[in-house]
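Of the protein chains in this complex, all but one are displayed in their positions.
Chain IDs A and B follow the sequence of writing; residue 1 opens each chain.
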Amino acid sequence: MDFVLQAALNGVLLGLVYGLVALGLSLIWGVTDIVNLAHAEYLMLGMYATYWLWALAHIDPLYAIPLVVPAFFLFGYVTYRVLIRRILSAPMVSQIFATFGLLFFLRYSAFAAFGPNVRGIWGSRLEGSVPLGGLVLSLPKGAAALAALCTFAGLWLFLNRTRTGKALQATAQDHRVAQTLGIDTEQMFALSWGIGIGAVGVAAVFLSPFYQTSPAIGDAFLLLAFSSVVLGGFGTVSGALVGGLCIGLVENVLGALIAPTFKLLFVFVVFIAVLLVRPAGLVGK
Amino acid sequence: MTLQAVLLAAALVAFPFVVHSSFHLNAAILVFLFGAVAQAWNILGGYAGQLSFGHSVFFGIGAYTSSVLLWRYAFTPWGGALAGAFLAATVSLIVGSPTFRLRRHFFALATLALGEIARITFLNWTYVGAAIGLYLPLQYRNIGTYMMWDGKRPYYMVALGLCALAVALAALIDRTRMGPYLRAINADEDAARALGLHVLRYKQWAIATSAALTALAGSVYAQYVLYIDPYNVMTARISLLVVVIALIGGRATVWGPALGAVFIVLLSEYSRTVLGHLGEGYDFIVFGAAIMALSLYEPRGLYGLVRRVRSRPLPQIAGAAQDLIGPPSPVAAEAVLSIEDISKRFGGIAALDRVGLSVRRGEVVCLIGPNGAGKSTLFDCITGFQRPDAGAVRLRDASLTGAPAHRVALLGMVRAFQLVRVFSDLTVWEHMLVAQPHRNESVWAALRRSAPRVEGQGQALLQFVGLLDSRGILADELSYGQQKLLAFAMALMSGAEVILLDEPTAGVSPQMTQQLIGHIREMNRQGRTFVIIEHNMAVVDALAHRVYFMADGHILAEGTPEQIRGDPQVLEAYYGR
C-alpha cells in the first residue's frame, strides 16, 4: 500500500507541473481562441535552455529562472506577433496547420541544433530527497511543485486583482465587449501568449533537474497538457490546477497499481474518454 | 491528360530497368509507399476534412497483421495485406464514429492519443514481438506468392502499383460525385445535412477506405524492410510525416500528396546522405516553415502553386438542359406541411410556445414578426436542427418530428439559411451537384458521375437564376446577392416539395430582390410550396397567399397580407402599448 501512497505523492507533485503547462495552454486558448499544438515544444526548448545554461555556463537551474522565464515570455510574445496574429481570423484548418507547422519547426530546429541525444542535468542544488512520514519526498520534484504553486498563485492574483489581469479576463470572455470598454485586445492577445509561454518556461526550468530532455518529448507532454485541460475544464486557473493533479495521479497511481510501462497509456485513455463523455466546448465546428 | 498519364506510366515502369542503383530504387520505393499513405490520408483529411494525427495505427496494423500471419501461420502476405486492410478499416470505424463530432483540433488530438495508445500496447505485447520487434522469416524470399524478393525491382513494382491505385482512387473521388460531397461536408456539415447528405455515412466511408489503403502500404513496407517494431511502424513520427506530406503537396487534390511525397521523401533521403543524421533535422525545419507559410498564403500546397498558373476551364455538362417551363399548378386544398404545438425552451426562456401552422400545397406562406420572435428557431425545430420539446411536424403523411436534418431533406423539405451558407472551395456547378436529390443513393453510388438528367436539371436551374456562366467560379467569390441566388437554386435542385427560405432578400440589392421575387413566383406557379421568413413587407405583399405573424414565441395572427395589416395585435407588437 505504501508504494501506492508514494505514487500518489509523486503524482500530486508532477501533476502540479502538468497543471502549469496546461494553464499556459488554457490561457492562450481562452484569450485568443487558438489551440496551440506547438505548446509542448516550448517546454522542450525551455528544458534545453536550462540544460545549456548549466552545461556551458555552469548556471544552476535555480538561478536560471530569471534568465529563462523572461526570455520565454518574450518568445511567446514574438510568436504571437510574427505568426499567430495573422491566423486569428483564418479558418480553423489554417490555424491547425499554422501551429502544427510551428511544432515541426521548433522540434526539428532543436533536433538540428542539439542532435537527437537525450540530455540530463545532474548535480544541481535541488538534488536529493527527504523522508516525509513513511514516504520519500524527492527534492527536485518538491521544488517543481512548489514553483508551480507559486506561479499559480501569482497568476491568480494577477488575473483577479490587477486592472490588466481583469482586462485579460474580459478579453477572454468576450473580446468585442472588451473593446467597447477601451481594452486594447491586440495587446491582450500578445500578453496571453507571453504569459502562457512564460509559464511553460517555469515548468521547464524546474523539470530539468529530474527529467531528461530530447527533441522528441513534445508528443507525450502535449497530450499530458491537453488531458489536463479537458479534464479540468479550460478557462480557469483552478481548472488547470485540478486537471493537472488528476492527470498526475492517473499517471502515477494507475501506473503503480497496474504496470509502470503503461503509465501514459492510462492518461491517454482517460483523455479520450473525457473527450467523448464531456464534450462541452469540444464538439461542433 | 491521358497522353501525359500514359507517358508518365511508361517512364515509371521503365525506371527500374534503366536505373540500377540501390539507393535510387530505395528512394523511389519509399516515395511510392509514403505517397500512397499520404493519398490515403488525404481521402479522410483533405477531402472529408477530418484531420488525423494517428494514421500510424493503420500503417502499423497493416504491417503487423501480414507479418504476424506470415511468421506464425505461414500465411501469404498478399492475403495478409488484405486481412490487415480489413482489420484497419474495422478499427477505424470503431474509433472514428464516436469521435467525428469533436471539433477538428480535438479529433486530431484524439487520433494522436490513439496512435500513442496503440504504440504503447504493441510495445508490450509479446504475441507480436513487443519491443524486440518482429523479424520476417527470410525463407520465403523469391517465391512470388510471398511478396519477398532479393532485388529491389519487384518491390518497386508493387509499391508503384499501390501508389497508382491510391492516385486512381483519388482521381475517382475527384471526378465523381464523391469529391464534391466530401468537400461540402468538410466545408459546412450542417449545410450539407440540410441538403440531404448522410454526413456520418460518408465520413465512415472515408475513414475506412483511408485506413484500408494505409494498411496495405504498411504490409508492403514490412515485406520490404523485413523487420518491424513499434518504433518503425507505429510511431507518431509516421502519422505526422504523412500529414506534412499531404499538406505540403496539397490537400483535397488528386496529385498533391503524391507530389508532396516526391518532394519530401526525396529531399529527406538525399539530404541524409549529404548531411548525415542532421539531414533529417534541417529538412524538417524547412517543412515546418513551409507549412506555416502555406497556412497563411496557399492552403492548396505545392499543387495549388502549380494550379495557379493554369486556369480552370468551364466544366462540361453531360446532359441536355431541361425545360423548366411547366404548366401552372393551382393551390391545393389539403395541407402539405402541418406543424402542431411546437414548443422549445432555452434555459428558462420559452423561444416557442405551442406554435402551429399549416401550409397547403402550392402556397406561399410568409412568416413575419419582430426580432427574437422565434421564427428562425421554428425553422430549426421543424428541419431537425433543433429538437423541439413538444409538438409534431408532418409532411404529407410522413412524420418529421424528431427526424435528423438530412432525413427531413430526403423526405422533401429543404431549407436555406438566414446568413447564406455556401461551401467554400466548391464551384457553383459543384454546389448544384451536391444539392441533387439523394433519396435511395448509397454511399458507394457516389463514386459515379451524376446522371445526365441530373446534370441537365442543374444546368437549367443555373440558367434560370442567371448563374450558368459563373458555374466554374468558386462560390466564395460570388457577390452576396449571387450567393443567395445560388442557395435558392440549390433548394430547387434538391427537388424538395416544400422550400423554407429565411430572409431571402436580406442584404440584397433592390434589383436582385425583384429578380428573386420573380423566380419564387415562377416556381410557385409550377407547384412548389414556399414558407418564407421575411421582414421586407413589399416582398410579402408581392408573394404571400397567407401570412402568419409571430411575436415572443407565439403565433398572434394569421391571414392575407391585408388582414394582417389591419390586425390590432400586430400593430401593438410593432408599435408597443
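To be clear about the criterion, a contact is a pair of C-beta atoms (placed from the backbone, for glycine too) under 8 Å apart; a residue touches a chain by one contact, two chains touch by 3 or more.
One rule holds in what follows: contacts and distances are computed from a predicted model.
The listed choices are "ABC transporter ATP-binding protein", "Formylglycine-generating enzyme required for sulfatase activity", "Urease accessory protein" or "Isoquinoline 1-oxidoreductase, beta subunit"; the UniProt protein name belonging to the chain that is not shown reads "ABC transporter ATP-binding protein".
Residue in contact with the omitted chain (choice from A:Ile28, A:Leu43, A:Leu126 or A:Ala170): A:Ala170.
Contact residues of subunit B toward the unshown chain are 370-372, 479-481, 503, 506-510, 535-538, 540-541, 561-562, 564-565, 570-571, 574-577. The omitted chain makes contact with subunit A at the following residues, 163, 166-167, 169-170, 173-174, 176-185, 235.
Quick note on the criterion: only the chains that are shown with their structure count from here on.
Averaging Cα coordinates per chain places subunit A and subunit B 35 Å apart. Across the complex, subunit B meets subunit A through its residues 49, 51, 98-99, 101-106, 108-110, 112-114, 116-117, 120-121, 123-124, 188-189, 236, 240, 243-244, 247, 277-278, 280-282, 284-285, 287-296, 299, 424. Residues of subunit A touching subunit B in their complex: 35, 37, 83, 86-87, 90-98, 100-109, 111-113, 115-116, 219-220, 222-223, 226, 230, 259, 261-262, 264-265, 268-269, 271-272, 275-276, 279, 282-285.
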